[in-house]
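With one protein chain removed, the remaining protein chains of the complex are shown where they sit.
We call the chains A, B and C, going by the order they appear; numbering starts again at 1 in every chain.
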Amino acid sequence: MNKELYSQFYKTMFKIRTFEKRIEEFSMKGEVPGFVHLYIGEEAIATGVCANLTKNDYIQSTHRGHGHTIAKGAKVDKMMAELFGKRTGYCKGKGGSMHIADFSVGMLGANGIVGGGFTLATGAALAEKIKGTNNVSVVFFGDGASNRGTFHEALNMASVWKLPVVFVCENNEWASTTPYLTTTSVKDISDRAVGYGIPGVIVDGNDVEKVYEESAKAIERARKGEGPSIVEMKTYRIKGHFVGDPEMYRTKDEVKERFELTDPIRRFKEKVLLEGVLSENEINKMEEEIIKEIDDAVKFAMESPFPSEEELFEDLYVD
Amino acid sequence: MNKELYSQFYKTMFKIRTFEKRIEEFSMKGEVPGFVHLYIGEEAIATGVCANLTKNDYIQSTHRGHGHTIAKGAKVDKMMAELFGKRTGYCKGKGGSMHIADFSVGMLGANGIVGGGFTLATGAALAEKIKGTNNVSVVFFGDGASNRGTFHEALNMASVWKLPVVFVCENNEWASTTPYLTTTSVKDISDRAVGYGIPGVIVDGNDVEKVYEESAKAIERARKGEGPSIVEMKTYRIKGHFVGDPEMYRTKDEVKERFELTDPIRRFKEKVLLEGVLSENEINKMEEEIIKEIDDAVKFAMESPFPSEEELFEDLYVD
Amino acid sequence: MREITFAEATLEAMKEEMEKDDTIFIMGEDLARQGGIFGQFKGLPEMFGTERIIDSPISETAIVGAVIGAALAGMRPIADMHFADFMGITMDEIFNQMAKIRYMFGGQTIVPMVIRAPDGLIRSGAAQHSQSIEAWFNGIPGIKVVAPSNPADAKGLLKAAIQSDDPVIFFENKDLYRQSGEVPEDENLIVPIGKAKVVKEGNDVTIVSYSIMMKKALEASEILEKEGYSVEVVDLITLSPFDEETVIESVKKTHRLLIAHEAVKRGGLGGEIAAVIAEKAIDYLDAPIIRVGAKFTPVPFSPTLENAYRPKTIDIVNGIKSMF
Partner (left out) sequence: MREITFAEATLEAMKEEMEKDDTIFIMGEDLARQGGIFGQFKGLPEMFGTERIIDSPISETAIVGAVIGAALAGMRPIADMHFADFMGITMDEIFNQMAKIRYMFGGQTIVPMVIRAPDGLIRSGAAQHSQSIEAWFNGIPGIKVVAPSNPADAKGLLKAAIQSDDPVIFFENKDLYRQSGEVPEDENLIVPIGKAKVVKEGNDVTIVSYSIMMKKALEASEILEKEGYSVEVVDLITLSPFDEETVIESVKKTHRLLIAHEAVKRGGLGGEIAAVIAEKAIDYLDAPIIRVGAKFTPVPFSPTLENAYRPKTIDIVNGIKSMF
């Protein structure tokens, strides 16, 4: 086992969890404005997938995008500032949670339009193919998003042209208030790969090692010019759809049970401790550092100024 | 073998062919205005499928819709008049070839938008399900149309709700100037059925008996409330994409060879004669009657008046 | 009179109509377990069952397409767009199918359906969840577009939309849902499509507005009345085709016109209204026609920027003062 890689897994997952918990708190208090969708419980996916990517690779994210952004290498201070609506944020306060992006690390944006990222990621992959690089593009999408027409058009196009794009489904069983099986024609969304003549695999999305290994195969395939794949990560949405969701549609017990069984961070921690890859001490140190980093980010965000009214007209047109 | 059914097959196919040939002639001369897409060579599909339908069932057609319209039971005189742009036509001259419809027989319209019919047919099926009838809805679509996002959204929806709708693919190998394999991720579009957990079958679309039998199964399944199917009819587009198409993208020889091999009318005629289901005489009589019917339709269309300018504002709003 | 919220008023409209007519059904996302994202369908699933209050996949194209198809098959369906911002996804179905089917098929069918579209700013909803796009539909023949500004109109107008044999887009501002107002207890309350309403009479200037901006229009009129201006306020109610007669009559009386909407000023509905007046009643005008609307940028996220973006009461006040 690779200690460095495993440390990275732990750090990234823990950073996402810690970030999200603070954001939840500030969103509840109204200090983080707008709609906020948390990635808690799904950290293993972004972490495992992005560990296979370089800054030259692209990702397209979703409305639930903080985890992807952190995993792709964005800085939590500029993220936090953006979520607080401050001018020091990644998007100068113009984007917010649903439109967070860091182009400098290949994170091409969260998206408030469910299923909006499929075709964009496909286009980024097409660009790399035309340029002749071996960079890849990854699009994260939910079970709900898999029923958008964009899914179909992008997969068909990517398959016919053998584009270097990987379709990572985060099947967390819920689309907002709707259990996915009531609106989705297949239990395993990866089955749809058949219609595009490409591989479709199912992965335990709460096991960061499995996520890493299986996405590595799909990414490698894409890099080699063999075309796209669907990698379906089975997970569960632990939190309400958005911060403030009354969650009338399911019981607290259901959620608790699932979280206890599946929490990817707890599982990973137990495993690495048991197998002696990381020590209790090492883990504590990582956690402390991350907590400090997030605290600093919060401080940065809170102390940063809001944009001034004149900034409204900036960044609209180039010419 | 059922003589009446076979006579009906022959009559319908021959009527479509004859209609199309006359339309081709008038379109070339400029007497039929607008874009015209011919169904020549694909007659067995509409004929075989619609032979399983009643007037209470619905069809959604395409830009290549004359064959579907005739097979569903529309009158050729009102069709002809519509294509000529006359006020006596089905749509009072407002629709034309790409927007021909006969709601009185459940033909809900041709569509100038490729892939526009999938969701409409699904909705008509939903209506019948809510009403509790056992009527079904059939949507015809091309290989090209199968790459529209609407295909995916409609199939998913129809499958989840087990709607009585049948998706009939007319895979004629071409989408306008584009060979379907260069833009479509699967050789057999029926493979996509896997992604919706429904049956997908391949049929020789130039064999009217096979078309009839296989679509009967899918339609029956839909009537019984067991949900949608994809029935893929393999055929070939004999004519240019539209009347006037210079067809620079394929050789005359390719077309000739395919037509000789596949012409559904010639094949069917040889077979029924050989097997003695119909006699040469009977067939001649049918042909004569149909030619007369089409001649009368042409006469009706030509003698009918164009709409007057005041009719422009009619039929826009009800209230 | 009793007061109920805008959301409740629309609920009553649907309930009353659905009880009378079982061809009405509703399709949209998150209806069954949540009663709609703003609670505007609450209770209906229990009342009418999930066969008539249908939770759809995230397939906006199929939602509108299926609703059109169902209308062709004799139903009178309602589609919920969740956010009006998602209508781009289904624009082809709206403008190439829904709007044209009756006409291009020569009147063979009716297309009786309603699209409910929650629009407008919501605290930091940002670029893709805050828009007002009603102007797009103004140039599309075959559609009717309405936008109530208060609970009573919401109820009467939604009932009229459901009863209409023409397709109707019903824009409802998200910030209006919780606002209360008097609504008569009348099962036959209908607000006719196509008619604007003079909600306040005045002589010096006409404000034409609709939906959420009506509040600011009325606020502005109060401020201005105190300063001695007599302000007439017209609630457009039907946005397309709009009631030219009522607007023209008002302008002929007041000789001044300001149009206010929350949508971006440029390309907004105000342009159409101004143009109609500049064509048909220019001789009555004593001042420029002023339009008040949002700034020409996507909706920004940060509260300070969102505030700079948003059209305000003071913009109306200043606009009118500049006319004198």
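FYI, a contact is a pair of C-beta atoms (placed from the backbone, for glycine too) under 8 Å apart; a residue touches a chain by one contact, two chains touch by 3 or more.
Remember, it's a predicted structure, so these values are computed and weren't measured experimentally.
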item	value
Neighbouring shown chains of the undisplayed chain, as defined at the top	A, B, C
Given C:F6, C:F25, C:W136 or C:F170, the one touching the chain that is not displayed	C:W136
Contact residue for the chain not shown (choose from C:M47, C:A278 or C:I314)	C:A278
Selected residue (touches chain absent from view) among A:G48, A:G67 or A:G109	A:G109
Options B:T47, B:T122, B:S137 or B:T184, residue touching the unrepresented chain	B:T184
Given C:G39, C:G194 or C:P241, the one touching the chain that is not displayed	C:P241
Residue in contact with the excluded chain [from C:D30, C:D55, C:D92 or C:E262]	C:D92
For subunit B, the residues touching the chain missing from this view	33-35, 85-87, 91, 93-96, 98-99, 111-115, 144-145, 147-149, 175-178, 182-184, 248-249, 306-309, 311-313, 316
Residues of subunit C in contact with the chain not shown	85-89, 91-96, 99-100, 103-104, 126-128, 133, 135-142, 240-241, 263-264, 266-268, 270-272, 274-275, 277-280, 282-283, 285, 287-291, 296-298, 300-301
Missing-partner contacts on subunit A, residue numbers	58, 60, 89-95, 99, 101-104, 108-109, 111-113, 116, 118-128, 130-131, 137, 149-150, 153-154, 156-157, 160, 314-319
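Heads up, the rule we're going with is that only the chains that are shown with their structure count from here on.
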item	value
Graph class of chain-chain contacts, one of line, ring, star, complete, other	complete
Centre-of-Cα separation between subunit C and subunit B, whole angstrom	40
Length of the line joining the C-alpha centres of subunit A and subunit B, rounded to whole Å	45
Multi-partner residues of subunit B (at least 2 other chains)	149-150, 153, 156-157, 160
Junction residues of subunit C - those touching two or more other chains	56-57, 59, 61-62
